[in-house]
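Every protein chain except one is present and positioned as in the full complex.
Chain lettering (A and B) follows the sequence in which the chains are written, and residue indices restart at 1 in each chain.
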Amino acid sequence: MNTEREKYLLKINNLKVHFHTLEGTVRAVEDASLTIEPGMTMGLVGESGCGKSVTAHSILRLLPTRTCQIKSGEILFRRQGNNEVIDLAKVEPDGELIRSIRGHEIAMVFQEPMTSLSPVFTVGNQIIEAIMLHRRLQPQEAREYAAEMLKAVALPEDVIDEYPYRLSGGQRQRAMTAMALSCHPSLLIADEPTTALDVTTQAQIIELLKSLQQQLHMAILMITHNLGVIAETADRVAVMYLGRVVESGTVKQIFDNPLHPYTIGLLKSIPRMGSETKKRLAPIPGSVPDPLTVIEGCAFRLRCPVCKQKGCDGKDVLDAVETEPEHFVHCLLYSKRAR
Amino acid sequence: MNNIAGRDQQMKHYQEVAEYIEELYSHQDLLDESIAHQMSQAEEVSLPTSQWRLMWMKFIRNRFAVMGGILVLLFYLGALFADFVAPYRLDQRMTRYSFLPPQRVHFFVKGKFQPHVYDLKVGRDPLTLQRAYVPDPEKRIPIRFFVQAEPYRLMGLIPTNRHLFGVDEGIVSLLGTDGQGRDMFSRIIKGSQISLTIGLAGVVLSLLIGTVLGVASGYYGGWIDNLVQRLIEIVRSFPPIPLWMTLTAALPHHWPPLWTYFTITVILSLIGWTWLARQLRGKVLALREEDFIMASRLAGASDWWIIFWHLIPATFSHIIVISTLAMPSMILSESALSFLGLGLRPPLTSWGVLLQQAQNIQVLLLYPWLMIPGFFVAVSILAFNFLGDGLRDATDPYTV
Partner (left out) sequence: MIPTLIIISFITFVVIQLPPGDFVTSVQAEIAATGGGMDAATVEAMRIRYGLDQPKIVQYWRWISGFPKGDFGYSLEWNAPVWKVIFKRLGWTLLISGLALMFMWMVSIPIGIYSARYQYSVADNLFSFLGFLGLSIPDFMLSLIWLVFGTLVLRVPAYGLYSPQMVDAPWSWAKFLDLLIHLWAPVIILGVVGTAELIRIMRGNLLDVLNQQYITTARAKGLPEDAVIRKYAVRMAINPLISVLGMQIPKMISGSIIVGVVLSIPTIGPIFLRSLITQDMYLAGAILLFMTTLLLVGNLLADIALAMVDPRIRYE
């Protein structure tokens, strides 16, 4: 069991990221911990503004250095080749080290396929650039390699000389994927890769990611607010609310046996195949609090339906409770001893 | 064995809690109660801020903008109470003191606050035979406040003879005098009346034309839009200063001052409105598609109702920003035209007219203080630029 856990590829421990704005400090990430093993898919799910994107950007240190600060926590990453583990939370944000990891060992695909490629350079230009940055290749070889990557993502070969605005959203996302995978990263961070796409294209992109994952044996951190995407792709899931990971476990544990009131509410709010049709969908009461509010203790207590009923004041410090192997929940209701 | 039983019990407990939570989500009344609970808690957490308050907070934080706003306010107060602030009349000649350089004001006498200037001995430079003024430190002339001097009507209404400051004998000339011995400070303060109002009048006129044509163009579209856009294109294909020069040169010399003033205002707004109309058109084009306009139209509101009750108020903050930012170019153009001798002419006195004296290089080199009115032009433009920039940032929701 113990040795199993030491095989992690990326391990985030109690990450805390703050943004300093004119209005005050935004606690974008308060307490996020998650572990990704090689070759597996980790789903990170939550409403917009819950800090999942910030967590992802922290891994590659892509957050603006002027306004944003990693307050505490560690981001341990096991490098390719020598298995050396480095703490990405401590590296220089624009240093040589992180740049040799970006795009090479950890790659990223973004939400907005329409804007994530520069409109004034050809697709080929931008992919070849990524390849040449990390591999010693002649320009001609890099071009051939880029063409191969485009073929791998099922794009016609002549896309290489096209400008991005000539491609559809789905095609651009394929091109982005080709670029991200061109250096065979051990981890791909997919930040809402399908959100801006229509349903058919969504399914194609997900299929593509899954098949490429098999071929290249890479891990994926899949960030989305779409539970369907999670159910389809992820092996493990972490649920985030207001900068905290409130529950994490295998996909089966989370979907079949959700524990945290937020997770339960989230699952209740979407229609499910096969459930009794008469059951109405229940939204989570209230709305996400203003990001500037500082909430001590349980972040969900302001919206939690149980909080009022059970007389739980939610203000105590809470630690993760491991209710079954690999299934962690941050909720005071579970930390109390059984009566 | 005991351990396993404990575990099972624990698992059962977890299961119960989860089921209980799930149950809660199915009871609407319990959910409502929970929302009420949240509302009561939320109140102590944060209060929503209104849009105008947010703008104000954002504006206040910009120190340059606040400084600009205060300066603009001071300028207009000075113009409004010009006769009170100026110690002398606009055309008061003190021939004894022609081409007097700015006097130095001393504030303390033996550590006591008592502002004064030195009396002047008038002589001639033995070499150049130019008039020369020698301050006499022995004879202090105290500057007194709220003195009685030349009579005037405050704001053109209330007759009085009080002035902000003055001297009983000799002269106090903070910014020197011109060739006819007229006090530059008094003339600049009086000149600000024209310089600052002609800009304002020009902006108001541009605003009227620009708002009507811009809003109509954006709202109706079609041939109206086409016509207005072509018109703007043609007006804007002329370089502004040369066109203004040509137009103002056509003004007959014998016109009464007021006519000249208004015609120049019209000429200045002739080009100014195009920019405004373009900006508003874009804004209206975006607003036209908004739901509240559609809702209003479905409710049977007339075009005029929509334009006056929805479109113009919705673009109001935008209009304020645009007009503030349009002020500098108006002030600048007026002073440039008058400086070249094509705009206003004496007896009308604006900063540009005052600067005409500084056009001759020989005069300028001997009496450089004659270009001080130009600094007032620059400072007023700077103040408007700071203010306008701050307002724009404050009304723009996308900047942090």
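In this text, a contact is a pair of C-beta atoms (placed from the backbone, for glycine too) under 8 Å apart; a residue touches a chain by one contact, two chains touch by 3 or more.
It should be emphasised that the depicted structure is a prediction, and the values quoted were computed from it without experimental measurement.
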item	value
Selected from B:I209, B:L285, B:I320 or B:L340 as touching the chain missing from the view	B:L340
Of A:Y8, A:F110, A:Y262 or A:F328, the one touching the omitted chain in the full complex	A:F110
Sole residue of B:I234, B:V266 or B:A286 that reaches the chain not shown, by the stated touch rule	B:I234
Where the unshown chain meets chain B, residue by residue	64, 233-234, 237-243, 245-247, 249-250, 252, 328, 332, 335-336, 339-342, 355, 358-359, 361, 364-365, 368, 371, 374-375, 377-379, 381-382, 385-386, 389
Interface with the unshown chain - residue positions in chain A	57, 60, 62, 66, 94, 99-104, 107-108, 110-112, 115-121, 126, 129-130, 133-134, 163, 165-166, 176, 179
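In this section, only the chains that are shown with their structure count from here on.
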item	value
Touching residues (chain side chain A, partner chain B) in the complex	21-22, 257-259, 261, 264-265, 268, 279, 282, 285-286, 289-290, 292-293, 302-309, 323-324, 333-334, 338-339
Sites on chain B touched by chain A in the complex	9-15, 17-18, 20-22, 24-26, 30-35, 37-39, 41-42, 45-46, 61, 400
